[in-house]
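Take a look at the following structure, please.
In this view, the complex is presented without one of its protein chains, the others remaining in place.
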Amino acid sequence: MTAAQVPLAAWLLFAAPVSAILFGFFVMRRVKPEWTHLPILLSCVIVTAAAFWLAADVYTGHSFDLNLFRWAAAGAFGVDFGLRIDGPGVAVLAMVSLVGSLIHLYAAGYMKGDAAFGRFFLIFHLFFLAMIGLLTANNYVQLYLFWELVGVCSYLLVGFWFHKESARAAALKAFITNRIGDFGLLLAVLLIVLQFKVTHFHLLYLKAASGVSFALLPLIGVCLVWAACAKSAQFPLYFWLPDAMEGPTPTSALMHAATMVTAGVFLLVRSWPLIALVPGLPDLVAWIGGVTALFAAIIAGTKKDLKRILAYSTVSHLGLMMLALGLGQVGAALFHLVVHGFFKAALFLCVGNIAHALHQSTVNVDDVGGLHKSMRLTYLSFLLAALSLAGVFPLGGFFSKDAILDAAWHHGGPLALMSMLVAAGSAFYIFRMLFLVFYGARSQQKDAAHVHEAEPILGIPVLFLALGAAAAGLLKAPLERFVVSGLRGLPSGLPGLNLVLNLPGELFLPHLNWIVAGLGTLMAALGAATAWRLTMSDPGFDWRWRGGVAEAMFESDFGWKILIDRGARAVSRVADCIGRVLDKGCLDGLIEGMAGLTRAAGTLIARSAQGRVNDYLWWMVIGTALLLGRVLR
Amino acid sequence: MILPLTTLWIVPLIGAAVCSMMGSRSKHAALIFSAAFLAAVGIIGLLQRPTEGLLVINEIGPAWAYGISYRLSADSLSIGLIGLTAFLNLICVIASWELEVSAGYWACFMALSAALTGVFLARDLFFFYIFWEATLVPMFFIIGLWGSSNRLHAAVKFFLFTFLGSVLMLLALLALVSAHHRATGVWTWDLAVLDAGTLGSAAPLVFWGLVLGFAVKIPMVPLHTWLPDAHTEAPAAGSVMLAGVMLKMGVYGLLRVALPLFPILSWDALPILGGLAAFSTIYGALCAMAQTDLKRMIAYSSIAHLGFCLLGVLSRTSQGLTGGALQLVNHGLTTGALFLMVGFLYERSHKRGLSDFGDLASRAPYLAFFFGFSTLASIGLPGLNGFVGEFLSLSGALSALPVLAFAGMFGVTLAAAYALPAFQAVFWAPAGSGSVSAKVTDLNYRERAVLWTLSGLMLWIGLAPRPWLAWFEPALRGLVR
Partner (left out) sequence: MMIPLGPQAALATGVLGTLSLGLMRRPPALALRALALVAVVSSMIFAVWAPIGAFPSLIILCDAKSIAWQCLIGLGSLPLALWLDGEDDVLVALFLGATLGMSLLVTAANLPMLFIALEFMSLPAYLLVARSRPGSRGVEAAIKYFFAGGVAGALFLLGLSMYYADTRSLAAAAALSPLGQAGATLMAAAALFKLGAFPLNWWLPDVYEAAAPEVSGFLSTAMKSAAVLFLMRLCELAPQAKFAAYLPAIGAVTALVGSVMALRQERLQRLFAYSSISNAGLLILGVGAWALAGRPADGVIALLFFLVAYALMSNGTFAFIKYAGIETRAQLKGRGAMLFAPSVAFTILLFSLGGVPPTGGFIAKLLLLWRAVDANLLWPAVLGGLSALISLAYYLGMTRELWFEAPQGPEPKPDSGAALVIACAVGVVLLGAAPWLMSSFSGVPTR
């Protein structure tokens, strides 16, 4: 296969967004900034069409992996950039392009009238483009390029309303935390270069499958997991994500559902053939995922800010995906990734609609209640997505979560227990939110009567997303086929790619296990019931854990946030010490001091020359005598 | 041969002479001559392309006393760095177009370019040293005459400190030439002929003398304290040349003189040199975090950048050397752009402090865009130039000096922790009470043109670095261990 045979759709994936962005930047922004979104929306349509076209190709067995041009070379070492259109990539790509496009459409309504409308759309689309690039990269360097671009775009979007102190701080926090994670990815890539001399996924798979043991592989694996933890907001690097909702709501939706946080999970999917070879590492991933999922679910149940609840929910769900990965269920992780994309986007946009209706940038659960009457469409969408999230049969979340629960069940032990608790926790926090916002006419909540339903451009995309979330269970079969056809045999332009790989990890999704499904549903019902009990049946109950140890504990994420803040402050103190005290005072002081010392010596010696001839003669005699003494010694 | 190599340094030198005589029209002369200079580099670099990058363009004058002779030679590394010099010189002239300065300003810049070019061309070590030192004089005047408030101190400090390194380097060169004469009976300063094997037991001393001389220029911590002062006080264009080209002389000296002459010693010295380079990366980044002055921050970031560039070079792998060489160009473009923009800010408001500004993203969107772009390039965003150099340098370093490369990577990671807060403080944060943001107008067409050019190059190198790497790679092949 050569570059000429690359399907048009693959070119369009890049050509459309790039030209839309360039056109927007150079032409629209000057001529008609309020129309900047039009070429971009067109590009979204093209990208979505292209993604589905490619998905169809892959479905029919036409996946490929091709080098297009050599990016950099030095000596024997070279990095080629190319395209890898395979099952996992296309599965996520299709979701990302569809969900992303709907969010774009939503954003066109949501951001209307903003002073920086043009800027928003350009960065937003660049964010989208970066994710597409990440999903179609065929080697680690290329992946790293888009990985970083995703990070930068998220920085710019989180800090979009930069006049807000909190937005600036959140943007910085997000970027620096991601940088810390990127350190891991960069190191991993460099180590891969050092160990394998190639960076192509497929060649790496071949090498990894060759049975030779590689000394650096454990380190590479750990670095990759570290990177994924930062990007996908897993413990210990999850803390940036809840703050990152400072950006406009469409940004949060895109970040949480499609573009940003899924990158980490996707990285691990791509790297799974390497990671699986490292003994103990999958277990580590599973534990990280399990612990994060549980702990984020608990915190999500204590938050008041709607977006913050959803943010912790994302952390929790990403934890579930990591858990699935750690248990070797690559397919299950991917499945949940896709389904999660739909329901999480829908939920965020619902919150956006509520905020929009209230003319507030953030909404607390206290702020409003009983919206199910005034915002019917939003309510419907939220309900579908929430049920999906909670894993209620027969919505999408049920199937994807069930696959993970099943895996954990088979693994047994604490992880199984944790996954069940997460199922209960998820249901709890999402139903709590649902009840409080859409039903609960609690005393302190405002009357919902003056709140109106959002206009169609805000409502329709959300509804579509919610329907997608509901129907995503249907994707199970095609996805299975995607993953299999994508990872097994790849007809392509790379040498050795025709080999059939026997990759580690379970690619097939488990069949529905009725016991697990039943247990999961039971747990979800338990969570929902608790939520009902705490919010609706006993309005007097203090469900917010005000004051005391509990609040401090939940506010600080069990103390972790305090630790992180202390660490950051310590680093900046060290920098201050070095930059001001050590460098300016000691090192530079030493240099300047030496100059001063020389000058002082000059003054001192010159003082000996007082103009008295007696002294001069004594000096002469002493000097001559000394020389004489040396010579005659 | 279309143009002799001598043209390359004579053109700017004549330019300097003409500028100094043209009075109020000297900036036009400077523009013409710097354009001619760039054209000359283009002609020699592209039409007389050094095939295979080896020392192929040579120019050998008569031999004078003690084997001193006027020998020039250019390979792709030299031409690349001269191209950078010429390009930045032109950029500086255009960027300073509206400054109210005397003819001497333009003459100094042209003279500086001439001397820098000479350094990159000389194959005779005597001439290498002459050009090396001659760079100091115009820069001394640029800082002293057109610098900001503390310029008097900074100018003298800059000169003396770097001269200290040069004196050591000179003594080392003298010892080398003498030893060669004693062993072979031939006086020569020719880099291609000199053999450090004749030094015997004095070799380490000579090696370290040379390295110290270069390390001051690079600058390597703890020999760096001249740099923040000099950068901060110099006028914007002066900082551009200082960071863009003058710092490169140190790495160039290592590549051209120290490593080829002492291949084994330099390998033995790797733990120390590499350790200092890695340390510079972290130290520079931490220092940059503590700065409250934009220029000082960028100056410290230069120390950090040159640190990992050096790591790559010292690793003596193909990636490391090529990436390091490309990083020299990258750093020139990126830091050059940043210094120019701080200069534009300073011209408008006479302030440079992080807290003196705020909210500039709304007031000066172009400035914000270019500053953000360059900052991202500087912290190594893939797709922009900084990443290529960083990636290849570190990749080379990792194979030779794993622990040091690891340490160097920390410095790279820290880059975001100083660059972005500074960006936010100036462009995003609301303007404080003492802020001078109101005086800051957005970039005009001339300034934008300059920055578009620089940004375009950053993007080009970032997206398609291969031709650039291919340009440098052959010249460095001989150094690969």
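Think of it as A and B in the order they're written, each chain with its own count starting at 1.
The rule is short, and it goes like this: contacts are C-beta pairs under 8 Å (C-beta built on N, C-alpha and C of every residue); 3 or more make two chains touch, one makes a residue touch a chain.
A quick note: this is a predicted structure, and the numbers were derived from the prediction, not measured.
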item: Options B:171, B:193 or B:449, residue touching the unrepresented chain; value: B:171
item: Of A:529, A:553 or A:595, the residue in touch with the unshown chain; value: A:595
item: Touch criterion as defined above, residue of A:4, A:31, A:215 or A:632 at the omitted chain; value: A:632
item: Touch residues of chain A, complete complex, unshown partner; value: 595, 598-599, 601-603, 605-606, 608-609, 611, 613, 615-617, 619-624, 627-628, 630-632
item: Residues belonging to chain B that touch the chain removed from view; value: 62, 64-66, 68, 126, 129-130, 133-134, 136-137, 140-141, 144-145, 151-152, 155-156, 159-160, 163-164, 167-168, 170-171, 174-175, 177-178, 181, 205
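Basically, only the chains that are shown with their structure count from here on.
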item: Contacting residues of chain B [partner chain A, same complex]; value: 157, 160-161, 221-222, 225-226, 229, 283, 286-291, 300, 317-319, 321-323, 359, 361, 376, 381-383, 387-388, 391-392, 394-396, 398-399, 405-406, 409-410, 412-413, 416-418, 420-421, 424, 427-430, 464-466, 469-470, 473, 477, 480
item: Residues of chain A defined as touching chain B within the complex; value: 69-77, 141, 144-149, 152, 155, 159, 162-163, 165, 168, 171-172, 175-176, 179-180, 182-183, 186-187, 189-191, 193-194, 571-572, 574-580, 583, 587-588, 591-592, 595
